[in-house]
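Complex shown without one protein chain; remaining protein chains in place.
Take a look at chain A:
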Amino acid sequence: MGKTLAFWCMDRSRAVFTAVILMVLALGMMIPKIMIDTDPENMLSAEQPDRVKHNEIRDRFGLHDMIVVGQVNTQHAQGVFNPESLAAHYALTRAIEQMDGVIARDLMSMAAVDNVEQAGVGTIAYDWLIPSPPETQEEADRIRAAVERLPMYQGTLVSEDGQAAALFVPLESKDISHRIAMEIRSVVEGLGVADEFHITGQPVAQDTFGVEMFQQMAISAPLAGLVIFLAMLYFFRSLPLVIAPMLLAMATVISTMGLLIGMGYTVHIMSSMIPIFLMPIAVVASVHVLSNFADRYRPGDDPREVMGDVMDKLFKPVLFTALTTAVGFLSLLTTPIPPVQVFGGFISFGVVVALLLTLGFIPAYTVSLKRETLDRMAEKFRRKELADQQANKDGGLLGRMGRFPARKPGMVIGLVVAVLVVSVYGIQQIQINDNPTLWFKEDHRIRIADKVLNERFAGTYEAYINLRQTGIEQQVDELRRSIQLTLDEAAREGLDLRSAWSGMWEDSAGAASPGDRLETLAMLIDDHLFDAEPEAQDYWMEILDQVEAGRTATRAFQNPGHLAWMDELKNHLEKTGVIGKANSLADLVKTINRELVSGDMQDYVLPDRANGVAQTILSFQSSQRPDDLWNFVTRDFTQASIWLQLPSGDNQVMSRVVDAVDRFVADNPPPAGVELEWGGGTYINLVWQGEMVEGMLWALGSAFIVVLIMMIALFRSLLLGVLAMLPLTITIAAIYGVMGLIGKDYDMPVAVLSSLSLGLSVDFAIHFIQRLRMALDDVGGDWKAAMDQVFDEPARAIVRNAVVIAIGFLPLLAAPLVPYITVGVFLASIMATSALVSLFVLPAFIALAPRAVLGKAVKSV
């Protein structure tokens, strides 16, 4: 099969080259259409229920992605409350309001919000907190005194110690946040104050990540190519021989990325790693082919014949190692996370492309080389091999390693068991956690900003609890039934009001909510009163009263009881310390109530009745920013939102908040019919993290089973199949065990790696077992002699391969972003470890029962 294919390609080398070039050009042309996507929200599909809810909540309450800008002054005794800092704060606020894409009316800063206070006895004042830049320290002190009386702003717009002030900058869309952040930085530079300024917030982190992702792709991928090139040059000492795999790798990477982009997929953090994954994988198989070719070729041989033999022998292992790798990546399709699916799917495609090129392009390339070149290459290669053999003779490290487990299998197996026990313990210690801010290195300015601002303020990470009053429709139905009774009563008096009523009912149908509909109905009835016959007036008045009362009843979050419950929840969460701070309608109403009544803390309470709440709110609606109200409650007052500020974006922190809320709700049930839902970026991160852990377990399980079945089919032996899976199982267990022990969080990159490393690292076992079987035939059934033979050239090839792959991932260490570094370290160590474990553990198990494992080919000694 391999031979036929190789001959076919070698006879049509021009056609093969043309086809490869055409493919690369056609797909590569798509690459300029690249679209970057760094939104962690996209870790969930657009239809995922939590994401849909999250977006509904944002929409309902007019919530936007926000950049957080912090201003810190530790020099002045009054912190930022000095004329210069406040003037800078004022100027910065005004400048940001003018920026294109900033939603100025929702921007929050001390220079953009209201101060509500008593201005003299019996006088309430709504005025800008900082109406104009203060000129004296007295004015600055007055601003400080004012803001300290406003609980909604304490810890949010100003730090408790007064040393820091914050601006929350809402954006029309998060993909402009990097630009806005740059514009803010340039304004800050022109402010001329000594204060420190920091910019953070999830959208900046994401957008910045996108920018640096490009850098990573531009640096790490070519660097990986270079490193692999150098490593191969060291091993093979022949430029022409090494160039072929490099061309193959480039063709694979360009085609795969071109196809991905051409099919309209965005390049997400996951798919940006495709080039660096594909490069070493693509190279490996061709390395096997070429080294085998170099090994066999003698000057004067017909390269076509030699290559034919090589492909004949290697077709099966090359095919199977490629397929197992593809399966490992394909298993990612079973995860519920779209970017991970895209990543898995396209790498599999790339692996198949690399496989086809190895089978077709490499033979065609080789026979197109000049004879002298081939001769020189073969000569050099053999000299190197001989030198290696000489160096390793008997005393060689590999050789010793090979004999030890065969002699003392019990010891090795005992060691394996010990490692597994420790690993299982370690795995139990694994902390599942992620935080997109931590994707930046510790010295990155976003990390620094994150640290500074979250130390000083209640938190720059947001989550929302959406409270919803249910049963409104039933209330309306009930109202209609009771109005029906009034209509019946009128009918008994000989007044037919029914058609007028049903006309009005129909006319009100377009309203946005049941409450709006009842409000419209009240208007229509009110209008109708003018035309109604005098006898009907009283009935219509009664119906109007019923409708009004019904409407009032729908306005759940005007009830002091509802607000009080939200307040208790907030206080509970703040007291237990799981959140930095929470703001809700209750805080707003209490503040306004206090200033309306006396301005004293004892009046920082909710009004006793719903009408009192409504009138307090009406008063607030005459302030500078009446629309802030709708960030906390819907216009029909059937839903409310509590804004939680979290000092950390760790999923574990979010998870603790969710637990705390669940416990509180269990102990203190909300008002009847009120339901809770979650939203906010930090919560969404928690959701996809949860889906990922589960999804990855699935992927790992399914990849394991498929690869196992493939191994059994390849070796036509259940035992050998299981044996082939053993080294990588031990490796993955050990690496995750170590991760748990050293406290590295199980995050997105780590999770994705588990199943795909399975497909990669099984290659070593395939080669080892395949070569051992061949050697067994060669030496006539003496398994120990066969083992010695395997630990010569084949073992070196395996180690060489592992080194190429491991080294190929190392340039990721130079990446500016942590996930790439994690992937680099993790994969390099998995590759290296699993190669060693294959060479160390397989002989031990084989030595236990050679005949049982290797079959009849083993002669008893």
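Keep this in mind: contacts are C-beta pairs under 8 Å (C-beta built on N, C-alpha and C of every residue); 3 or more make two chains touch, one makes a residue touch a chain; residues count from 1.
Quick note on the criterion: contacts and distances are computed from a predicted model.
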Between "Outer membrane lipoprotein-sorting protein", "Tetratricopeptide repeat protein", "Metal ABC transporter ATP-binding protein" or "Cytochrome d terminal oxidase subunit 1", which matches the UniProt record of the unshown chain? "Outer membrane lipoprotein-sorting protein"
Missing-chain contact, candidates A:Q558, A:Q770 or A:Q789, resolves to A:Q558
Given A:S513, A:Q652 or A:S829, the one touching the chain that is not displayed: A:S513
Quick one: say which of A:E183, A:D434, A:D636 or A:D763 touches the chain that got left out. A:D636
Full-complex contact with the absent chain, from A:A112, A:V342 or A:A522: A:A522
Tell me where the left-out chain touches chain A, residue by residue. 98, 105, 119-120, 122-128, 510-513, 516, 519-520, 522-523, 526, 548-549, 551-552, 555, 558, 593, 596-597, 607, 609-612, 614-616, 618-619, 621-624, 626-627, 629-630, 634-636
